[in-house]
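Notes follow once the structure below has been shown.
With one protein chain removed, the remaining protein chains of the complex are shown where they sit.
Chain IDs A, B, C and D follow the sequence of writing; residue 1 opens each chain.
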């Protein structure tokens, strides 16, 4: 697992350009840049803290307590998850074994399989469970995974929804205090500037942090679902004793042309 | 049943931070804070009362009269509802009994079952009702539950939609009165401040009260649906005389890894 | 049929609170309240008339001509529609009769049945139509009902969408005229006030009239669909000669706990 | 085919009321009304032309070239399309003929049928095509029709979405030019007025033209789909040799009570 490269690049581009814009807006006056835009603890507290508070209040403890894990999973990348080519080769390998020596021959190999989903599926096939029951159990598990991921994504999207709302609440608070106290005209500009910083923070939090994280979570779900769909399709074909060629053809429909070529070329190499 | 912990924590964070923001905006002048932000009965009446009025007008009496119950259910937590581990152990227990002594052996135990949904389902199995009819009756009941919950959530979401709308109506009323009477320039600021308080209240009501409550209701629905899906799946397997091992495997697909480990470890302990 | 109680209560609350807000905004000056907020015929004409015009242009004559009926249906309440307890008792009664004396025994009773949907269904069963055809015909009718209701609701929702749009159009017209003619600074405030009244009217029309009516229509649909689903389920069970106990159990899954208790207690009373 | 009456009435109401509002806003000064609101060619060019340009860029030539036809179809009304009563009588007539003399007897009548969908369906039945194939072919055609109509509607909805966006772009252009050149305070008002006219045009284009046209297109689709569903259901019943009474009962479920009464009364008249 390593930090997802596009998260790093994308956020760096967006943050650098926005800070560059701020620098131009204050004519390159860096202390003013920091005082005006970057060091506004109360604005940050209302938008970041308030929106996190609202998100916490919308979900049960059990899920909120996993929010940190969820976000770190979103921004990390596990190359193994998208190694569909290797996965397909592994599954075709089992199919060949099962075709040649019968499904029971796979029993000896279940212990060396790391992925509990593959191991569990092959175990079910070896145990002689009826195909409909295998399919039902494995698809129930895939359904649960989808649902858990959707709920995780819902947390981040709720955060993305509440961040600009709390930004606006902070700005309204600042505007109201300023308007109630119009005595000193010189203070109006700076007070409004301060008030607007909260809206700015809310918008940056939503568009530069929450929305990209939610997008990444969607990707992770999509990767894991494709992985599990390939496995389910393979286990059912293995139990059915399908021809390994047909199994491979079927599994390759789940992936992009690049991976198809990768699998094809690795075969020629053999 | 006890107050849902994340509702308490989340709302406390959000409310404290917003009040802190207000305090900073009025330079720590607490009486002004109260006079300006917290004690605005007419703004509160328009946003809270008006949006509740609009919500009442959108739903039938029978449902509106249950709004209080619905909200209190949303913010309370019933640990029994999410004790999926215990539920699965109970259902596997019945499955073992039915496998050993026949489904009729469960008849003696139906009286000691508290949950009417489990009791009803087992009664149907004991009565020898056809599996399709059991499934149809139990899924009709699950469908009705989903529908009732969705309608309850719709009430709170309607409230969340109307709160900012009435906030804006109140602000427009204030602005129009102010603009019609521009004679005294000194009064403009405070009048606009007052007008904006209604928008602030509408936004706070929607984002700090209604949206988190709607989120919690969604959770409660989701918890109860998973619970009932486990029960339906178990009753059908029990009647079918499935192996208790397979029943447990199937039921565990509905829950998270934590609960699977909990069930597994409690088995080893035996 | 009588006026729906929550429409009366909800709208009264909302309207009273908004007028109270207006009264406070003009410091209790009732003539000013009326001149400023309540008697603005041209604002009312643009928002109400314009949005109705846009709605008319979006639908065919045949549907628009029924808009009045649709709205009056939404705000009226027909207790018979939600008397699910009585309906279930009636259907179980037919099931008992059919079980005891055969389906043909119901032929004599069809004339005394008021509801054409029940009568038509029983007639089909008496005529010996195949169950799939009964189900197909009755569900086609339920589908048509849903569609007609959805289209009626679409009219009111279109109105709710156009009302604030025409409110904004009116405000833009007022603002443009005012800005083009900034000569007299004293006139700016009142002119802007007048312009904003159109936005206020659009928002009030949408949030206090159209959205509650659309909500009520949704309820009426939902009530009638549950009613017809109960009837379809009952007719199919009656033709199938199901045990009246099972029929009652199945029909009770469609309704809330209150009605289940009502049906149960009326049975004990017998 | 004639101009759809509700398009004429609805648009006349909306346009007259908005122009009346403009007239009041300029105190009845008609030349000013025209100069300020009606004769602003560059605002019209940006909103109308720009939004049409964006719409053109979003669709392929083949569809864009039909936009004019699509719009004219939306605002024209073809009474034949909604003459469901006549259609049902015609289909029941064929069913009677087929019941009496066999499906082949319809062969002689296919030439006199104008509607290619009815003719094609009856031809398939006469040719002895299997019912599933008839259903598949006719539903594929209905599906294609739905899709083509949905895409046509998508064009008009895209236009409705882009019109206010280009209105805002025009207003931003005007505001920026005005702000860059604040030298002459007297020019501020008129310049802002001009800038806002573009927003007004965008809003009027979307709410008074595009949205009603999209609504009408939805209606046309809905009418044609009901028509084709009646025909498919009838052809399948005809081939199946169903009793014409049952065919009529089934077809009448697709239509409103008015048309049912019309069909019933025309029968009594015979």
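Here is the rule we use: a residue touches a chain if its C-beta (ideal position, glycine included) is under 8 Å from a C-beta of that chain, and two chains touch if they have at least 3 such contacts.
These numbers come from a predicted model, not from an experiment.
**Student:** Among the chains you can see, which ones touch the chain that has been omitted?
**Tutor:** It touches the following shown chains in the full complex: A, D.
**Student:** Which one, A:13, A:104 or A:130, makes contact with the chain that was left out?
**Tutor:** Going through A:13, A:104 or A:130 one by one, A:13 is the residue touching the chain not shown.
**Student:** Of D:53, D:102, D:131 or D:241, which residue touches the hidden chain?
**Tutor:** Spelled out, the listed residue whose C-beta touches the missing chain is D:53.
**Student:** Please give every residue of chain D in contact with the chain that is not shown.
**Tutor:** Touching the chain left out of view, chain D contributes residues 42-43, 45-46, 49-50, 52-64, 129, 133, 136-137, 140-141, 144, 148, 151, 158, 161-162, 165-166, 168-170, 172-182, 198.
**Student:** Could you list which residues of chain A touch the chain missing from the display?
**Tutor:** Per the touch rule, chain A residues meeting the hidden chain are 4-7, 9-15, 17-18, 20-22, 24-26, 32, 36-37, 77, 82, 186, 188-190, 192-193, 196-197, 199-200, 203-204, 206-208, 211-212, 214-216, 219, 222-223, 246, 249-250, 253-256.
Here is the rule we use: only the chains that are shown with their structure count from here on.
**Student:** Please state whether the interface between chain A and chain B is built from the same residues or different ones, using more than half shared residue numbers as the mark of same.
**Tutor:** different
**Student:** Could you put a whole-Å number on the gap between the CA centroids of chain B and chain D?
**Tutor:** 41
**Student:** Would you mind pulling out the distance in Å between where the CA atoms of chain B average out and where those of chain C do?
**Tutor:** 25
**Student:** By the touch rule stated above, which residues of chain D touch at least two different other chains?
**Tutor:** Within chain D, no residue touches at least two other chains.
**Student:** What kind of graph do the touching chains make: line, ring, star, complete, other?
**Tutor:** Contact map by chain: line.
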